[in-house]
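A single protein chain has been omitted; all remaining protein chains appear in their positions.
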Amino acid sequence: MNRLKKVFKKRLEAGQKLFLPYLCAGDPDLETSRELVLTVDENGADVLEYGFPFSDPVADGPTVQKAGLRSFDSGVSLTKVFATVSDLRSETELPLVMMTYYNPVLKRGEDWFLEHTSEAGFDAILVVDLPPEEGLEFYQRAADYELETILLATPTTPPERVRELSQLATGFIYYVMVTGVTGARTGYDTKLAERLQVAREACEIPLVAGFGVSNYEMIAPYLDYVDGVVTGSALIQKIEDNLGEPDKIKSEVEQFVRNLAEPLHS
Amino acid sequence: MNRLKKVFKKRLEAGQKLFLPYLCAGDPDLETSRELVLTVDENGADVLEYGFPFSDPVADGPTVQKAGLRSFDSGVSLTKVFATVSDLRSETELPLVMMTYYNPVLKRGEDWFLEHTSEAGFDAILVVDLPPEEGLEFYQRAADYELETILLATPTTPPERVRELSQLATGFIYYVMVTGVTGARTGYDTKLAERLQVAREACEIPLVAGFGVSNYEMIAPYLDYVDGVVTGSALIQKIEDNLGEPDKIKSEVEQFVRNLAEPLHS
Amino acid sequence: MPISYHEERHFGEFGGQYVPETLLAPLEELTEAYKTFASSEEFQKDFKRIVSEYSGRPTPLTYAQQLSRDLNREIYLKREDLNHTGAHKLNNAIGQILLADRMDKERIIAETGAGQHGVAVATVCAYFDKECIVYMGEKDIKRQSLNVYRMELLGARVEPVKTGARTLKDATSEAIRDWVTNVENTHYLLGSVVGPYPYPDMVRDFQAIIGEETKEQFQTQTGTDPDGLVACIGGGSNAMGLFAPFLDNEEIELFGVEAAGEGIDSGRHSAPLVTSGHGVLHGSKSYLMSDEDGQVQTPHSVAAGLDYPGVGPQLADLKEKGRLQVKAVKDDQVIKGFKYLSALEGIIPALEPAHVFGLLAEEPDWLGDCEQVVINLSGRGDKDVLEVAEYEGRDLLAGGEAE
Partner (left out) sequence: MPISYHEERHFGEFGGQYVPETLLAPLEELTEAYKTFASSEEFQKDFKRIVSEYSGRPTPLTYAQQLSRDLNREIYLKREDLNHTGAHKLNNAIGQILLADRMDKERIIAETGAGQHGVAVATVCAYFDKECIVYMGEKDIKRQSLNVYRMELLGARVEPVKTGARTLKDATSEAIRDWVTNVENTHYLLGSVVGPYPYPDMVRDFQAIIGEETKEQFQTQTGTDPDGLVACIGGGSNAMGLFAPFLDNEEIELFGVEAAGEGIDSGRHSAPLVTSGHGVLHGSKSYLMSDEDGQVQTPHSVAAGLDYPGVGPQLADLKEKGRLQVKAVKDDQVIKGFKYLSALEGIIPALEPAHVFGLLAEEPDWLGDCEQVVINLSGRGDKDVLEVAEYEGRDLLAGGEAE
């Protein structure tokens, strides 16, 4: 059983929720980014969604976009990300999700991409702009490379589709809690709880929620319907706010991860 | 019999040709212009075509246009031109032709214009852009103010029309020797002599020729067919060439007029 | 033909041929050609084919929904802005180049102020592969350098005119001088319903396609005739083109809008019909801005195409007879009209027809009882966007738009 499956099993059996931070590989630079993987691991993260940045991230808001730019500026490349992850595997067993857009996959070739992602030590793959309609074979093939697959669902996804998505995906369903792009928010639609509940019922695999989560309080009302929580922009903001001070970044990230992981695990 | 008629009678009976210089009233300034009238008179001019400048002189080339601009700059106005001429009449009996465009006439009113032109001491009127078709009444009315009328003919004017023009005009026919605008030229069309001869035959009143005449040699070949010669641009060029030196202007004009008047009168 | 007054070359007391004798022969030749060819079936067929296949006619008659609501009557726009090169000017240029071709004239000259007519002439000369010289005042050349470049791209030679105020009227004078000199092989392609006969008639007839289409389109769209027609007036060709086929019906009211520039009282305007007496310039009698000595005044308008001190003689006659109502509108209100139509209907008008919208936005009652009105949208405003921005104090070319 791969690392991702294992951690879900462990937490869920313990009646706990998972915490899944998102970081952009190479942000703010390759070295710090590498260390941040260890930081989130040591402070309670259950899974890391590790983004390989794309030049045209249509699903992302300004915070994630800027992270990508920093990452490009630091010279990120697929080769380097794979090397870093490969290297990290001697130090951590944190489940890692390769999160990216489809063009980097297509350009290298689906098989090449899956193979190298898996070999580097990733446990799952999430391709933001590859809905199952376009990626049926791709998602099925991921299993050949021992990668779990993750699909997105949204408040406008009908329950039957959530069910089908969950039959296709092997890792979990990532429920996007708002329409719009990534980015920290202050609250959610009043109908969200109801919709999440419906989705939860239709979903046959673990369901984690994210988009806009800045702190535990925001997500607390929905914890009955989710198995885990993703945070991206709010975490990345800590990096943006402390550029040039790697130690400060680490301590802030540490604090942020703890603040979410602890209540989720209790 | 008015001054214009008289001088034509005198010269033609003597078997001589007339010399009719053109000057622009107010060029290069009101005072010098006034004196130039006396200069041309004293040096052999038979008639002076005295132009009242118009802002948009479509029939004139650059030399005459520039004369008009100098004249405007010196503050020329109808009132001033009339006053100058009126004043000059105590000093000279040189026949003067009011040469202008139609708008200044129309604006003041045809009768006003004829009356004041006559009263100031002009002897004839030539309105460049008032062909007899538009000015039948005007030209007839000129007689009421004791002004002779002058009409234009050109190499493309058919002989019958030359005859009709000469029946309408009372002063003379001004034969424009080229198509085009005023301005000194170096020579004429080979068919000019022939055309002039035809025109001369059709013309029932004196016929003078002009446009482009710079010196006696240019006009000599055509003297059999004309009663007089007009020069404008070549004369005005003397003014333009010596701006700021009124004495030089006067002496150059003197020389130029002599150079033409003498052979024509011999 | 014995010398006599030609009634038919005049409009009431206006029009005629106030030209030096030298021009009578070429005008006669042109009159002959115009009468022989222009009305011939073959010529008309060629004309119709070219304005259609080359220039995109018929131009639409657009019902202006928001404008109609705002002015409280039905407003239709005759879309001359959609002609090739962006204004009604091309209609006349096509007509005359066809005529010049029939007359075997291989050299075409023209005057231009803003450059719109110059571009139209350069265009048809390229299309007919003829030599093209455009006279343009030196001052206008500097102000309208884009259009100068357009003409050059089209293969024309732009000849700077350095006389007088170095603007349109001086360019016109210069073109006449060229014509006088080169009549043999040259056609003078005059740009509006001004100049000596036959120009005002000929240009009107070529532009009358505007009114003819309007009549037909209005019938198709509404089943009736409009009861009011409105146009801006520079030389008057777009106005006469629209009015011509409706002149018979005395019940149709005609409205003309002139340029009040910086204000009638300032003297810096271009509104002869509203302000001036009769005069003669460039070969015909009409209304003319000139001083007591008859010296022509320098006109002023924010719209370069209205910057002419005279006006077509037929319009003078229509005004004299009380058939044409005329008002003038000031530059600042014109800018408002420009923006008003742009935002309301998604059509950026040229500054010339923007005069109409500026006036109507302020005085819709001027149209009186007229309920169904056609406005001649004589040209598009792309050429003017830079100038309007400047007028508003915005420097577009500094690239200062991003916050």
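Residue numbering begins at 1 within each chain, and the chains themselves are lettered A, B and C in the order written.
In the analysis below, contacts are C-beta pairs under 8 Å (C-beta built on N, C-alpha and C of every residue); 3 or more make two chains touch, one makes a residue touch a chain.
Keep in mind the model is a prediction, meaning the values are calculated, not measured.
A.B. asks: Since one chain is left out of the picture, which of the remaining chains does it touch in the full complex?
C.D. replies: Spelled out, the missing chain touches these shown chains: A, C.
A.B. asks: Which one touches the absent chain: C:Leu82, C:Ala110 or C:Ala350?
C.D. replies: C:Leu82
A.B. asks: Out of C:Gln44, C:Thr181 or C:Ser342, which touches the unshown chain?
C.D. replies: Considering the complete complex, C:Ser342 is the one touching the chain left out.
A.B. asks: Of the residues C:Leu24, C:Ala38, C:Leu61 or C:Ala208, which one touches the chain left out of the display?
C.D. replies: Here the residue in touch with the unshown chain is C:Leu61.
A.B. asks: One chain is left out of this view; which of C:Leu27, C:Ile75, C:Ile109 or C:Ala122 touches it in the full complex?
C.D. replies: C:Ala122
A.B. asks: Which candidate, C:Leu71, C:Leu99, C:Ala114 or C:Ile141, sits in contact with the chain we can't see?
C.D. replies: Answering carefully, the residue with contact to the hidden chain is C:Ile141.
A.B. asks: Which residues does subunit A use to touch the chain missing from this display?
C.D. replies: Residues of subunit A in contact with the hidden chain: 54-62, 65, 69, 72, 77-78, 101-108, 128-134, 136, 151-154, 156-157, 161, 164-165, 168, 176, 179-181.
A.B. asks: In terms of residues, what is the contact footprint of the unshown chain on subunit C?
C.D. replies: Within subunit C, the residues that touch the unshown chain are 52-56, 59-63, 66, 79, 81-84, 86, 122-127, 129, 138, 141-143, 145-146, 148-150, 153-155, 158, 160, 221, 338-339, 342-348, 382-383, 385-386, 388-389, 394, 396-397, 399-403.
The definition used in the following text is that only the chains that are shown with their structure count from here on.
A.B. asks: When the C-alpha atoms of subunit B and subunit C are each averaged to a single point, how far apart are the two points in Å?
C.D. replies: 37
A.B. asks: Which positions in subunit C touch two or more other chains at once?
C.D. replies: none
A.B. asks: For subunit A, write out the residues touching at least two other chains, lowest number first.
C.D. replies: none
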